[in-house]
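In this view, the complex is presented without one of its protein chains, the others remaining in place.
Naming follows writing order (A and B), and every chain is counted from residue 1.
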Amino acid sequence: MKQWSLLLWLYALLVVGLPLAGLFNAFLYSVGLAGPLATGFTARYWQQLPGETSLLASLGFSLYVAVVSVGLAIAIALFLVLRHQAALRRRPFPTLLYVPLLFPSLVMAFYLFQLLSGSGWLARMAYQLHLIQSPDGFPELIQDGAGIGILLAQVGLAFPFFTLLFQSLYVDARLDDLRSLTRTLGASGWQFNRRVAIPILIRRAAPTLVLYGVAVLGAYDIPLLLGRNYPQMLSLFITTKLQRFDLSDLPMGYLIGCLFTLVLMAVIYVTTRWTQRHAL
Amino acid sequence: MPSDQSKPVQDAERLAALPDAGPRNPEPAGFLRRSILAGGLLLLFGLPFVLLLLLALGQYWRFPDVLPPVYALDALTRVVSADSALATGFLLSLLIATVVAVVSTAGGFVVARAIAGASRPDRWVTLSYLPYALPPVLLAVLIQPYFIRLHLSGSLAGVVLGLLLITIPFAALFFRSFWGEQAKQYEQLSRTLGCTQVQAFRWVLLPLARPLLITCLFQTFLIAWFDFGLTNYLSVGKVQTLTVQVFIYVGEANSRLAAVASLLLLIPPALLLWVNRKAIVRRVF
């Protein structure tokens, strides 16, 4: 199959070659061999890396947001697919669930800001209902320490997509037939869900779920509007270094960007290998 | 992630122990439950449109007014008329998103087949994730030097290529599950029965993949339609799609204009979904 391998090489050149070449460039920046202020090889930026303490906070916070938001969205989607299977097949659900896919993350963030801030729409309703006296009295839902605003935005965007995904896998894997079969064999609905449906759905969807988690990890617009300055999500952290006023920050920005990408690659590699080994 | 999902699932299970409305025999209880669920989702997804519309039309609207004190069309007319570029931006967006959707869906479909047939498919799959390991803005910054050398910087072709970097792997990964044993067997079967490779694709595999193809077209269209960072960076601000114009308002200006701009961005794909909902939705299920 010669033409297939030629195609794959073309694919690799475009999709893998270009970003890798870019990463290589970023590496050159980080050792002072490229960039507007490059002065020749230096290990200075790599040596300074352990001093970037806020990087760890950034990394931890990003992981927390990615894991919790994707986890919650999976839970909601599984609940809808396994619990409301009959409803999901009827109008208006198939169309309804597509609506959030139309929301770019910046618009979602802007909307939640206007809805949930201390002077937002919900707070105004709470005031009219005499629940609060001033914007201060409204619970902190955005720009809060736990990242609730970011999580709400991410879950709101993710769960309809996951529901559609699980639903199509559910139909594809003929889980309805399997469910009837296990019922006849005396298993409870819970046993079926736990032992059969959830493992099948999660494993089949794993690559997409990982992909989504990685996208959340690298999200920019949502934390920009709904997050705090500290800890920042990684994408913001890197962009701040790359796009603010200090050109001497560029190498460190590229260095962290480079490492971030490599770490994500490793995460993806491990998970894809894992799902392939445990594939059904 | 199991720890995060176990509790809701248990709740779901407890609810599942209740008398079940079977998939194909609606009962009053099922109808009510479905209505509540539908109402909830409708509220959740409809509220943004209401709030954005109020923000766009309401003047001098502040805490604690639940509704704006004054309504005016000025923000809308200002955004629409300030830039006659909006109309061209809309067409440009449509063009780019359509080209990207078609090329990447077709490309991804074929690449997924090639990956399925490769000797080490897992490695190709891992590599396909690479563009996702980079946040889009970082990806744009990193590949810009090469785009400049290839004379693609600041051009429409450059923007399309940049977007394909993201959407082709997306489509390839999307179609990976399609090219399982079953599809391969179908392909082999049709080849054994005397089809050429092209015929097997045209008459057997494409119809088989049709629902997936439509979903993938829609998804890749949306990725391209909504992209701001990559498009704006690689085109050096020159390719002003609707999204680029709108994002500038949302990110920089005031909330009234941002609301108008957001609605402008949401309405075209919403119409697309509404008009094509049969094609997009029905065939998936």
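Basically, contacts are C-beta pairs under 8 Å (C-beta built on N, C-alpha and C of every residue); 3 or more make two chains touch, one makes a residue touch a chain.
Quick note on the criterion: contacts and distances are computed from a predicted model.
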item	value
Complex member absent from the view - protein name from UniProt, among "ABC transporter substrate-binding protein", "Glycolate oxidase subunit GlcE", "Ferrous iron transport protein B" or "Cytochrome bc1 complex cytochrome b subunit"	"ABC transporter substrate-binding protein"
Left-out chain, listing which of the shown chains it touches	A, B
Given B:Leu37, B:Ala72 or B:Leu95, the one touching the chain that is not displayed	B:Ala72
Options B:Leu150, B:Cys195 or B:Ala270, residue touching the unrepresented chain	B:Leu150
Option touching the unshown chain, where B:Leu92, B:Val141, B:Leu212 or B:Leu264 are the choices	B:Val141
On subunit B, residues whose C-beta touches the chain left out of the figure	59-60, 62-64, 70, 72, 74-75, 78-79, 82-85, 123, 127, 141, 144-146, 148-151, 153-154, 232-233, 235-238, 240, 244-245, 248-249, 251-257
Residue numbers in subunit A that touch the chain omitted from display	12-13, 16-18, 20-21, 24, 34-37, 54, 113-114, 117-120, 135-136, 140, 143, 145, 224-225, 227-230, 236, 242-247
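Keep in mind that, in the parts below, only the chains that are shown with their structure count from here on.
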item	value
Centroid distance [mean C-alpha coordinates] between subunit B and subunit A, Å	15
Subunit B-touching residues of subunit A, taken from the complex the two chains share	1, 4-5, 7-8, 11-12, 14-16, 18-23, 25-26, 67-68, 70-72, 74-76, 78-80, 82-87, 89-90, 92-104, 106-108, 110-111, 114-115, 119, 121, 123-125, 127-128, 135, 156, 160, 164, 167-168, 171, 176, 188-190, 193-194, 198, 204, 207-208, 210-211, 214-215, 218-220, 234-235, 238-239, 242, 257, 261, 264-265, 268-269, 272-273, 276
Touching residues (chain side subunit B, partner subunit A) in the complex	1, 3-5, 7-9, 11-13, 15-17, 20-24, 26, 30, 33-34, 37-38, 41-42, 44-45, 47-48, 51-52, 55, 62-66, 107, 110-111, 113-115, 117-118, 122, 124-139, 141-143, 145-146, 161, 164-165, 168-169, 172-174, 176-177, 211, 215, 219, 222, 226, 228-229, 243, 247, 250-251, 255, 258-259, 262, 265-266, 269-270, 273-274, 277, 280-282, 284-285
